[in-house]
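Let me give you the structure first, and then I'll get to my questions.
Note that this complex is displayed minus one protein chain, with the remaining chains in position.
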Amino acid sequence: MSFTERVKRILSWYASESPGTQTQIARLLTTGELAGTGKLVILPVDQGFEHGPLRSFGTNMPAHDPLYHFKLALDAKCNAYAAPLGFLEAGAAEFAGQIPLILKLNNSDTLSKVEPCSAVTGSVDDALRLGCVAIGYTIYPGSELRNRMYEDLRELTLEAKAKGLAVIVWSYPRGSGLSKDGETAVDIAAYAAQIACQLGAHIVKIKPPTAHVEQAEAKKVIEKAKIPLATLPERVRYCVQACFGGRRIVIFSGGAAKGTEEVLQEIRDLNAGGAFGSIVGRNAFQRPHDEGVALLKQIIGIYKQG
Amino acid sequence: MSFTERVKRILSWYASESPGTQTQIARLLTTGELAGTGKLVILPVDQGFEHGPLRSFGTNMPAHDPLYHFKLALDAKCNAYAAPLGFLEAGAAEFAGQIPLILKLNNSDTLSKVEPCSAVTGSVDDALRLGCVAIGYTIYPGSELRNRMYEDLRELTLEAKAKGLAVIVWSYPRGSGLSKDGETAVDIAAYAAQIACQLGAHIVKIKPPTAHVEQAEAKKVIEKAKIPLATLPERVRYCVQACFGGRRIVIFSGGAAKGTEEVLQEIRDLNAGGAFGSIVGRNAFQRPHDEGVALLKQIIGIYKQG
Amino acid sequence: MSFTERVKRILSWYASESPGTQTQIARLLTTGELAGTGKLVILPVDQGFEHGPLRSFGTNMPAHDPLYHFKLALDAKCNAYAAPLGFLEAGAAEFAGQIPLILKLNNSDTLSKVEPCSAVTGSVDDALRLGCVAIGYTIYPGSELRNRMYEDLRELTLEAKAKGLAVIVWSYPRGSGLSKDGETAVDIAAYAAQIACQLGAHIVKIKPPTAHVEQAEAKKVIEKAKIPLATLPERVRYCVQACFGGRRIVIFSGGAAKGTEEVLQEIRDLNAGGAFGSIVGRNAFQRPHDEGVALLKQIIGIYKQG
Amino acid sequence: MSFTERVKRILSWYASESPGTQTQIARLLTTGELAGTGKLVILPVDQGFEHGPLRSFGTNMPAHDPLYHFKLALDAKCNAYAAPLGFLEAGAAEFAGQIPLILKLNNSDTLSKVEPCSAVTGSVDDALRLGCVAIGYTIYPGSELRNRMYEDLRELTLEAKAKGLAVIVWSYPRGSGLSKDGETAVDIAAYAAQIACQLGAHIVKIKPPTAHVEQAEAKKVIEKAKIPLATLPERVRYCVQACFGGRRIVIFSGGAAKGTEEVLQEIRDLNAGGAFGSIVGRNAFQRPHDEGVALLKQIIGIYKQG
Partner (left out) sequence: MSFTERVKRILSWYASESPGTQTQIARLLTTGELAGTGKLVILPVDQGFEHGPLRSFGTNMPAHDPLYHFKLALDAKCNAYAAPLGFLEAGAAEFAGQIPLILKLNNSDTLSKVEPCSAVTGSVDDALRLGCVAIGYTIYPGSELRNRMYEDLRELTLEAKAKGLAVIVWSYPRGSGLSKDGETAVDIAAYAAQIACQLGAHIVKIKPPTAHVEQAEAKKVIEKAKIPLATLPERVRYCVQACFGGRRIVIFSGGAAKGTEEVLQEIRDLNAGGAFGSIVGRNAFQRPHDEGVALLKQIIGIYKQG
């Protein structure tokens, strides 16, 4: 298929990568309802590992079935589906080739209270044998153990790129170096996004930033340069800027499940701020299937307007 | 191109290295406005990782774009451009071959309050595939974790040399072993430079040393041997001496952004003390492009006078 | 240095390669008198191995010294110097960084009468430690042993590209599959060039083709399509076309030593046909140094006119 | 060269080692003024790393130059020269083959106040490419981190022996397990020497022991067995005994710079006690070159008398 100018433009930002890796990024950008728009809506389901099955799937029993999520992503015409090793293995054969897959390579349970650090629970070779387009990886800037996560990612990234895969990094500020408010502060969100980009990520996922500013030095710069950060669209716009002046794809997470209108208003704000899209998990799979599909389609509809 | 006597002289100090590594050192010494003089002005941009994008680029929005820095280094006719993996990947294809690149292999964010230690965020193979002439690496003498940094560097250095690359070490005293004043004390600066040289660095970068002396034993020697350290040129002269009697290239960082005249006076002092050059980051890219180019050209002009 | 439009255009043909490999191709295109023109004149000296020292250097005794050739290439401002392992090792330290080097990775002596096949006499790691920009490799399409040569090249090419080097293939039709006239026949020359391109070469070297057509099927097509091949410029033009429609660099060998005017006329014809340049060995180094330099400069002058 | 009976005798103690490793021990024993005597005087210069350049070289400026030390060892006809990676790299090509080299593989700076533990700053492969006869390694018995040092040494020793190198261990009691006096106590010195031998060292270096006895149990044994330890020769004699009944080479460090006569008296005592020789650093290189050479020659002269 011939690509749209927008897709060609985005691919040009990754000219240092091999055609193989570029091909995988292109597959993400040319699948589903948003194909060709340069926008992405991805269904991620790592909450079974991160929060446990009861909290994640207890209110929507069929969502315990891994096939449920492949189908949800397909029915909603998402760009991709992301999950840890077990969930992907459980449906990768049945749905082979029907939707781009992203293997979440590290995950952290909530059964231990130590400084946050995810375990590497899958490998690049798993991603190849499951037919994935990308690996996913989470870093926790602000954790005392951040360096270990960065270093593991370094090795996985080198290998993934050598084998023609794309790299998606979830960058979630967390840990003893930050206040609770600081985890979603706009300066920290932008910083976390920047770190992921510097580590070689092709696509970065962050949380929608709040108006809080964590670092005194950042506050000074904001005032001096009069950077507008009062509204969510403004903050999103700066986070996109922080991702290499807009030359890296940055998408936003939806966070905990909430009311439909609340969700959609946030998406409208993200879109207004120039976000490349959203990762929507709990808000999609913690509703009954049809409602989940309907919500995802509304979200996709907003991004489609550009 | 035939080399100047000065370049040949400098290369002779590295006779133990392979012709491949010598070739890369030669590339650094024969590029840009200072080609052939034995002097170096390098543009480093790792602040996005080290200080975050807001503090680094917030006052000069276009500097969020990685291509900005490639162009800045080229327009100012610097000898090289140094950055972490992501920033280099974002422009290496577009600017392939136009300016020598240095891949900063480790980096530290400022989101965690633990004892200072950088994470290894890139690899020697990344440097090869991006066409770099050298790897860059930061050590923090004075940190409790210094040994880990030295040992990681040992492995990267061995690999880099085997693959025909040069090694540049940023040596920044920091950590619980030093007072705040000690971080830039002249005895500590010279010591940090010596450590980098002993670890096998070809080029060492330190901060301009102050007149403070941190160690009592050093104070005794200075008095006994009447080593003149009152002025910055004198202190620079000793730091050059500390780098193997002048047989290793030592360059100086510019530090936080400041006024133009202040910057230039410091460069004149560095040059007067026999510095091999400067690494100028924030003072260059936190100004508008044309002003940044102009300042770099003035700095280069000072070093060109010798 | 900023690149000319021509150099940028040529580099765009190699966009699938890593920035590292593109950097090396760029180095070849931006060195010496022809820097920036997209043209190349390379000095190759593998005749000591291929024909023996007496035949190669007996009429110009100083040419036995490996340093002679580094200096010849430098004095004539060639783009690069190509030689087997021993010749490069003998001068690589002394001339480190002064001229791009190409390590000829396979070579064939003329002491055995068996079917032609070169031995692999160097490695990609040798190329790295000697600071080379490219590996060189000879294939003999027409030899019964051609497949072994193609397969060895496949492995070396994969390794060279992974390590950020360029690949130059000498494609010389030879062996029991061809008549003596067929070795330089225009259809065979174009075929040999195409094979090198298909094997992944970035730069291809062939001999100037004669008007002879070896293959009956080729003859039919030439007549049917009325392809003009009567003159050398016409034949060169077709060979350039055969190299991926002009999207691969193809340069021509000079062959046995001959009179100056004869050499220059051939160069004019090659240039008129759109050749990217020449590899000139015996005609350069079998003359006294000053005459060799003068001839190379005249050749370079012709290509510089474009 | 045919060996003396003494050299043959010493080599017989290392019959379990490969001929390669024995060859390197032999090179140490057959070089310089003491060749053939079974005695060794080695110049070590790791103080640039261990104490910093100011304290080490500030009172003798030319000693900042790494070539100074190669020359000093040569002029004084020492058996070998030992230094960290950087100092050896800086002169190994220029002095290749002129004097046996020992690569100090771990080193510790004095910029951090943590429990003593040296960083591994070089590798066995570095020792091979620099043409060294042996690796050197420091252990700190008494440190909480001693086991890590012993375990790193285990791996380096295994590798060094497999590649035909000799192993020299600096054994310096230090750390929270010992009193300050205990660091040089005779029981501890002998214990530290024993540990080095048990770890597989071919040559052990310790400090001249004092009459202090650190461990109560040791004191009891000394009294019961009436072991004479009142004089330095007596204590040295016991330390030699502690090194496998005299079947391992044990040499002694000179410590901080002091007056010439003081140094020489200590050497006479060491020699009287049966020491195999000395490692003399600061007392040699902190004097002007000619005085350093003269002192080393006097020291060598004492050992030559046997």
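Here the chain labels run A, B, C and D in written order, and each chain numbers its own residues starting at 1.
Convention: a residue touches a chain if its C-beta (ideal position, glycine included) is under 8 Å from a C-beta of that chain, and two chains touch if they have at least 3 such contacts.
Here the structure is a predicted model, which means the values were calculated and not measured.
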Among listed residues C:Gly48, C:Pro100, C:Pro173 or C:Pro209, the absent chain is touched only by C:Gly48
If I consider the whole complex, including the chain that's not displayed, which of D:Met1, D:Ala216, D:Ala230 or D:Ala256 touches that chain? D:Met1
Where subunit B meets the left-out chain, the residues are 15-16, 18-19, 162
The missing chain sits against subunit D at residues 1-3, 11, 15, 18-27, 29-31, 74, 92-93, 96-99, 128-132, 162-164
Hidden partner chain, residues of subunit C it touches: 48-49, 51-55, 58-59, 61-62, 64-68, 84-87, 89-94, 107-114, 117-123, 125-126, 130
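Convention: only the chains that are shown with their structure count from here on.
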I'd like to know which pair from A-C, B-C or A-B copies the B-D interface, where a copy means over half of the contact pairs are the same by residue number. A-B
Based only on mean CA positions, could you tell me how far subunit B sits from subunit C in angstrom? 40
Measuring centre to centre with CA averages, how many angstrom lie between subunit A and subunit B? 35
Touching at least 2 other chains, the residues of subunit C are 15, 18-19, 162
Graph of touching chains, which shape: line, ring, star, complete, other? other
All chain pairs that touch each other: A-B, A-C, B-C, B-D
